[in-house]
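Note that this is a trimmed complex: some chains were dropped, and none of the rest were shifted.
By written order: A, B and C. Residues from 1 in each chain.
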Amino acid sequence: MTALTQSTAPRSERRYQFSWADAGPFLALGALLVLGFLINQDFLSATNLSNVITRSAYVAIIAVGATFVISSGGLDLSVGSMVAFIAGITIMFMNVMAPTLGLWAIPAGMAIAVLAGLLCGLANGLIVTVGKIEPFIATLGTMGIFRALITYLTNGGTIPIDKSLREAYRPVYFGTLGGVPIPILISAVVAVLGAFVLYKTKYGRKCAAVGANEDVARYSGISVIKTRTIAYVIQGACVAIAAICYVPRLGAATVTTGQLWELQVITAVVIGGTALRGGKGRIWGTIAGAVILELIANLMVLSDFVSEYLVAAVQGVIIIIAMLVQRFSK
Amino acid sequence: MSIVARIDRERGVAPATPVLRAEGVSKRYGTVTVLSDVTLDILPGEIHAIIGENGAGKSTFMRLLSGYIEPTEGTLAMAGHQVRFARPDQAQAAGIALVHQEILLADALTVTDNLFLGRELTKGGIVDDARMRLVAAAKLAELGCEVPATSLIRDISLADRQMVQIARALLDEHRVVIFDEPTAVLTGGEVERLLAIIFELKARGIAVLYISHRLDEVQRLADKVTVLRDGKMVGTHPGHTLSQIDMARLMVGRELNALYPQKQATRTSEPMLSVLNAVVPGFVQDVSFTVHKGEILGFAGMIGAGRTELFEGILGLRPGMATIELNGVPMRVHSQREAMDAGIGYLTEDRKGKGLLLQERLGPNLTLSALASFHPGLVLKRAREADALTRAVSSFDIRLKSLAAKAGQLSGGNQQKLLLAKVLLTAPSVVIIDEPTRGIDIANKAQIYGFIQDLVKQGKACIVISSEMQELVGICDRIIVMREGRISGEVSGETMTESNIALLATSERAQLAEGGTK
Amino acid sequence: DKKVVAVSIPAADHGWTAGVVYHAQAAAKEINAAFPDVEVVVKTSPSAADQVSALEDLSASRKLDALVILPYTSEELTQPVKAIKDMGTFITVVDRGLTDASVQDLYLAGDNIAVGANTAKFMIDKLGGKGDVVVLRGIPTVIDDERIKGFQDTIKGTGIKVLDIQYAHWNSDEAFKLMQDYLAKYPHIDAVWANDDDMLLGVLEAVKQSGRTDIKLALGGNGMKDIVKKVIDGDAMTPVETPYPPSMIKTAIYMTVANLIGQAPVRGHVKLDAPLITQANAKEYYFPDSPF
């Protein structure tokens, strides 16, 4: 065996190696910040950056859940509609309870939101896993269902939150704690929790295993159905948290709330370095991805180069370039 | 630990109670019977070999014992109690572990992740990566496998993956450990270490089921040998009384000719393929060689010597640089297509990952690299494809139950034969075969050797990469030995002995001895 | 220092909003050229949330002297606009009023109820007080609701019966399909009302293809140039049109600028009427160069 030991001595452990692939999204983020500063000096102002990061909080929170779903080999197109639906029933519940519970209606409503999120996620999960339906189609179906339900609840219009609750609820989006906007804190907590679960618990390992190779997972005694369903439930919880932060920002839920967020969420996850075909999720990359998307949108508003009609094209080009940079920096 | 305690207790009470018993088990897929009415007792502390031709049903039987599939009929019992396994982890919990014939690991995860999949070590609810890495590294070191525990599976060689699989099965204490052709992808040193570990298991009172087409291993290991033929049990024999020839005869059910064909003097001095200064970054440095018309050139080496990478680099399948001369014409090959068009055929060692579309039927698999010849006009000629399949099935003796089967449903050895047929359909003039007889039974090995010889008789050149030194010595005109990505020597004629090859493959400066067994 | 007027409008996602974008940009170009000390910045947003973001971005990077906004929805934009007003910005709101009317210094709107009501009145007249009607509505929003409400309130008590009402998302393709299906479902239809002209285009094609003669009226709304042209040409099936001109954004921008640089303060409530466009007055509503 001498030969073997000889030949393998130089190979060291990977642990402390710097990985370009993992750094990709953060490099892209840095590049964008520099670009932004060159375009408009105000870009790096504390207010602007804090606004942008606060705003990216919803997508970031939802995308943490999506990182679970995607790394377990699933996909969820329904998150945008689900935000609208959950925001809708939360507001309705709060409004109904406001006379009896007073301001306590707000925490009660939040609890309802989380419950609803868990149930919606469970429904998605069961359709995909027990129903064995391609996630793309299953969640496209539930996307239509949630969207229709919110349309029905709002009678095609808007559900505004009760005036009496409005002011008390506002700080959840607009407030700060130690100078940091509350949505940023919430998304940081969600991300830390997400990273903990995905990287440090048995469930996280199962998730990655199921996404990497279903057969191997099954043979290792991992229940594919359970693991993937739980990923959808986590996604539901994240959507609920996002909805809770969302409601005070605009004070209402409408039929258009959350439209196309699903695409943003998936883009954030993929830009963050998680592979769509499943296997291993990157929570921090996802967060970077969500911020990148908001930054691009912000840059579009702050710069005056681009015709209003072409904003979408420039965004598309920037995203593709960001992915290319990431790919070839490896 | 409790399992071991139980084993000890049982041994004390009734040493002869079978730890695992299969009674009258059968397995049918639709109308196809793969295994019929097999009854077998496995005793603790016993090494029990199962042998049989490709497609005899060995793997099916093992999968059935370890919960991967459920029998259509029949029952299993452990220590006298009837058991039923709906899932492999239930069998594992009951103390039965299987090392699969095909590699079953998650590519995108690390070695450690794979070892502990579904049974991670935790500390206060948190997975304890540091400890798992240590345990994994220790277990791998015990097996003589030196891959870093943090490597991704997709980055390590096939042999290393096999070692990881074995480590995975040995991580916990089991009552029965089943090895389904564990040595097919291993070389000498690893095999020796594995055999030592198996003896150690036996000494601890653990029952071992062992499948191999390498009958010398069976002969060394087995206390008992059970022969399967066409899904039925032929009989169980005490191991040490059987010679390899006896075993082969029992498997095949008829007399066998010699394993290796008589060497023919087809080798010419006309160079066919010359490779100059091949470099494959990270794997191979500065390798040059020439293969002549009508020659069978062997490539030997330890695992990790870089043989596979050398040829993949030459053929444009991975980044690498080499100057090639084919029939005296210098050329560069950038892709497998160019290689094929130039007349170089390559058969990969990884039949499952790179060789066959497991979900696809046999015909499309067979013709995939030679589509042009089934496609004279616009339309694919199905009849011609069906013909080719029938011909391949008969000339390579592919055993299957239905021509409509998917490639993944073939037994391991038969997949290998299909792959060989696929490569030869491209009518190459230089054939490079990486591990030609991996998982092939003894009768068919002879057939494949004959086939290789036919190729060179037709004036082709053949390069055989193999980890079975005996096989190389048996068929090659000349053998190049690689070590750590370089050529460490060459043997031919009188110096072509297993011990010389082993010497060149392992030590820095080898003094070759002449003569010896052939 | 230049006075900054920010204009925040929805992105061009269908004909009418495209008209809004066109007129807003035209106004910005004209004013930027004409008044060197005024800068008009136009920003479009594809959703309510994005519009709020755009407001934050615009106000974070510079001091706004005035904001002209066509809000996605009233409830959602009220607070964010109020936040900008609190920084001392003059607020002009177009089309959809905010829930807190005190936020808007100037409010300029069309009358969606009237769009529905005037169309209904014409139909009642023309059909002699009774008939079977199918309706195509747009996207679930306040505008759509108001138009439908205006229509339904007006026909209440008459012999006009609404056979069916479904969403076609202000999209001509969907309207085409929906109309084909209406035609298959109802053997007799007297009139069709699509509450937006984009949809009317689809409706007309479907009716033409079916070759049916029972449909006497196919009316739209919004004042799209192609439909106004039909009215001018005296089309039998579409003899009238109701305006809801996207150019109201231009009016609003000009009024806001006038307030900033002129001497006369401009405040209050301007409601654009939605009179029936007939062959007689159609020329006034015809702008062949507008994209809408």
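Structural remarks
What we mean here is this: a contact is a pair of C-beta atoms (placed from the backbone, for glycine too) under 8 Å apart; a residue touches a chain by one contact, two chains touch by 3 or more.
Source: prediction; values computed, not measured.
Chain composition of the whole complex (per this structure file, using the shown labels): A x2, B x1, C x1.
Quick note on the criterion: only the chains that are shown with their structure count from here on.
The mean-CA centres of subunit A and subunit C are about 35 angstrom from one another, to the nearest whole unit. Remark: subunit B and subunit C have CA centroids separated by 72 Å (rounded to whole angstrom).
None of the residues of subunit C touches two or more other chains. Within subunit B, contacts with two or more other chains are made by no residue at all.
Listing the residues of subunit A that touch subunit C in their complex gives 40, 42-43, 45, 47-48, 51-52, 55, 151, 154-158, 160, 170, 246, 249-252, 254-257, 259-260, 294, 297-298, 301-302, 304, 308-309, 311.
Residues 68, 87-90, 92-93, 104-109, 113-114, 116-120, 122, 125-127, 144, 146-151, 189, 193, 302, 304, 483-484, 505-507 of subunit B are the ones touching subunit A in the complex. Considering their complex, residues 11-12, 21, 25, 41-44, 46-50, 52-54, 56-58, 60-62, 72-80, 99, 139-142, 144-145 of subunit C touch subunit A.
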